[in-house]
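Supplied in C-alpha cells, the structure appears directly below.
Removed: one protein chain of the complex. Kept in place: all other protein chains.
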Amino acid sequence: MVQNWVPVLVFLILVTGFAVVSLAGSWLLGMKKPRPEKLVPYECGMKPIGTARDRFSVKFYLVAMLFLLFDIEAVFLFPWAVVYRELKIFGFLEMLLFMAAILGGYIYVWKKGALEWER
Amino acid sequence: MIPLNWFLTLSAVLFLIGMLGFFIKRNIIALLLSVEIMLNAVNLTFVAFSSRNGHVSGQVFVFFVLVVAAAEAAVGLALVIAMFRNRETLNVDRSNLLKW
Amino acid sequence: MIEALFFLFAAMAVGAAINVLVQKHVLYSALSLIVLLVSMSGLFILLNADFLAVINVIVYAGAIMVLFVFVIMLLNLPEDEDGADRMRWLKFLGIPMGLFLLFMILATLWNAGADAGVQAQMPGSPEAIGRSLFTDYLLPFEVTSLLILIALMGAVVFAKKEL
Partner (left out) sequence: MIDYLTNRDFLLMVLRLVIVFGGLMGAFAYLSLVERRVMAFVQMRPGPNRVGPFGLLQPIADGLKFLFKEQIRPTGANAWLYLAAPLISLVPALLSFSVIPFGPALQVTDLNVALLVVFAVGSLSVYGIVIGGWASNSKYPLIASMRSSAQMISYELSLTLSVVGVLMIGNTLSLVKLVQSQEGLWLGFIPRWNIFLQPVAFVIYIIAATAETNRLPFDLAESEQELVSGWHTEYSGMKFAIYMLAEYANLIAVSCIATILFFGGWNGPSFGPDWMVMILPTIWFVMKISVFVFFYVLMRSTVPRVRYDQLMRFGWKLMLPVALANILITSLLVALS
C-alpha cells in the first residue's frame, strides 16, 4: 500500500535534511584557509607519485559477477521461502533443480581459479 | 488515482531516451547503460499493466527481465573487458576488425 | 498528493535518463542510472508493486550497477572519445527518428482515450508473486537458472586472461 510508504519518504527527507544541514553548517562555521601543501592527497608525507587512478585486477569483476549471480538466486529464494509451506515438497524439488544449476556455475568458477586471491 | 496513460507515456519517453542513447553514444559501456534504460521503460509498462489488470503476471515478467538484464550485463561487461584489453579503446566505431 | 509523487518520480527518472546521455564520463552516466533505478522503484510503489520495487533496488541498483561501476573503475576509463568516429551521421538520423516515434506513441496513447486508473488493491505482495512464480511460471523460472549459468560461464571465459 502506498500509504505505508509515506513515513519512509518523510524519514528519507528528514535524514537527508539532517545530513545536508550538518555538512552546510560545518562549511559555514569551519575554517577555510587552503594552501597547496595542505590539499595534497595523503601519501605518508611524500609528494604523490604518479596518478591515483589506476587499473585493478579483473578479480574484482569476477567477484562482483558472482555476487550478481547469487543475488539473483537470493531474490528468487525470498518469495519461495514465503510461500514454501503451500508448495510443500514440490517447492523443495523446484528449488533443488534451480540451485543445482547455480551451484554448477559456482563450482565452475571455483575450478577456474577465480576465487584464488593469493597468486 | 493516477491514469494508466501517464505511466505508459513516461515509459515511452524513457524508452525513446534509451534508444537515442544507443544512437548517439559511442562508448560501449554507455550503450549498455542505454539498453538498461530501455529495459527499465519496458519494466514500467509491465508493472503498470499488471496493476491495471489486477493480475500479478506482469510483475513476474519483470523478475525475468531482471535476470536477463543481469545476464546481459555480466556477459556484456566481460566482452568490454576483453575488448579493452585487446584494443585499448571502448569506442564501438574503432573496433571494426571484423569489417574487412 | 499521489499525483505529485508521480510527477516527482517521473521528473527524476527522465532527468536521470537524459543525464546518462549527457555526461561525458561514463562513471557519471552509471551513477545517474542508479538514480533512475531508484525513482523507478518509487513508481513501482505508486503502482502497489512493493515487492518488485525493493527487488528492483536489490538486483538492479545493488548488484548490476555495482558490476558496471566496478568495471568502469577497474578499467580506469578516460573521458568519452567522441571525436573520430565515422558514424556521427547516425546522431542526425537518430534524433529525428526518435522524436517521430515518440510522437507516434504519444498520439496512439492519447487517441486510446483516458483509461481507468490503476487499481488500489493489487496482488503485489511477495506471497502473490511467489505463488504465481512457482506454479504458473515454473518452466521459465527453471530455464532462468540455465540462462544465469551460461551467462556466468561466458563471462568467466571472456574476462579471465589465463585460461
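Order of writing sets the labels: A, B and C. Residues in every chain begin at 1.
Everything below uses one rule, namely that contacts are C-beta pairs under 8 Å (C-beta built on N, C-alpha and C of every residue); 3 or more make two chains touch, one makes a residue touch a chain.
Given the structure is predicted, the values throughout are model-derived calculations rather than measurements.
S.K.: Give me the visible chains that the unshown chain touches, in label order.
M.R.: Output: missing chain touches A, C.
S.K.: Can you work out which residue in C:Gly15, C:Gly62, C:Pro140 or C:Gly154 touches the chain that's missing from view?
M.R.: C:Gly62
S.K.: For chain A, which residues reach the chain that was dropped from this view?
M.R.: Contact residues on chain A toward the absent chain are 4-8, 10-12, 14-16, 18-20, 22-23, 25-27, 29-34, 36, 38-44, 48, 52-54, 56, 60, 63-64, 66-67, 70-71, 74, 77-78, 81-85, 88-89, 91-92, 95-96, 99, 103, 106, 110, 115-118.
S.K.: In terms of residues, what is the contact footprint of the unshown chain on chain C?
M.R.: Missing-chain contacts on chain C: residues 1, 27, 31, 34, 50-51, 54-55, 57-58, 61-63, 66, 69-70, 73-74, 125-126.
Basically, only the chains that are shown with their structure count from here on.
S.K.: Counting in whole Å, what is the centre-to-centre distance of chain B and chain C, each centre being its mean C-alpha position?
M.R.: 6
S.K.: Which integer distance in Å separates the CA centroid of chain A from that of chain B?
M.R.: That gives a centre separation of 21 Å.
S.K.: Of all residues in chain A, which are in touch with two or more distinct other chains?
M.R.: If we look for residues of chain A contacting two or more partner chains, we find 58, 61, 65, 68-69, 72, 75-76.
S.K.: Residues of chain C touching 2+ other chains?
M.R.: As it turns out, chain C has residues touching two or more other chains at 2, 46, 48, 51, 55, 59, 63-64, 67, 71, 75, 129, 131, 133, 144, 148, 151-152, 155-156, 159, 161.
S.K.: Touching residues of chain B toward chain C in the complex: what are they?
M.R.: Contact set of chain B toward chain C: 1-10, 12-14, 16-27, 29-30, 32-34, 36-37, 40, 43-44, 47-48, 50-52, 54-57, 59-60, 62-64, 66-75, 77-82, 84-85, 89-91, 93-94.
S.K.: Can you check the complex and tell me which residues of chain A touch chain C?
M.R.: By the definition above, chain A touches chain C via 1-2, 5, 9, 53-58, 60-62, 64-69, 71-73, 75-76, 78-80, 82-83, 86-87, 91, 94, 97-102, 104-105, 108-109, 112, 114.
S.K.: Which chain A residues qualify as touching chain B in the complex?
M.R.: Contacts found on chain A: 58, 61, 65, 68-69, 72, 75-76.
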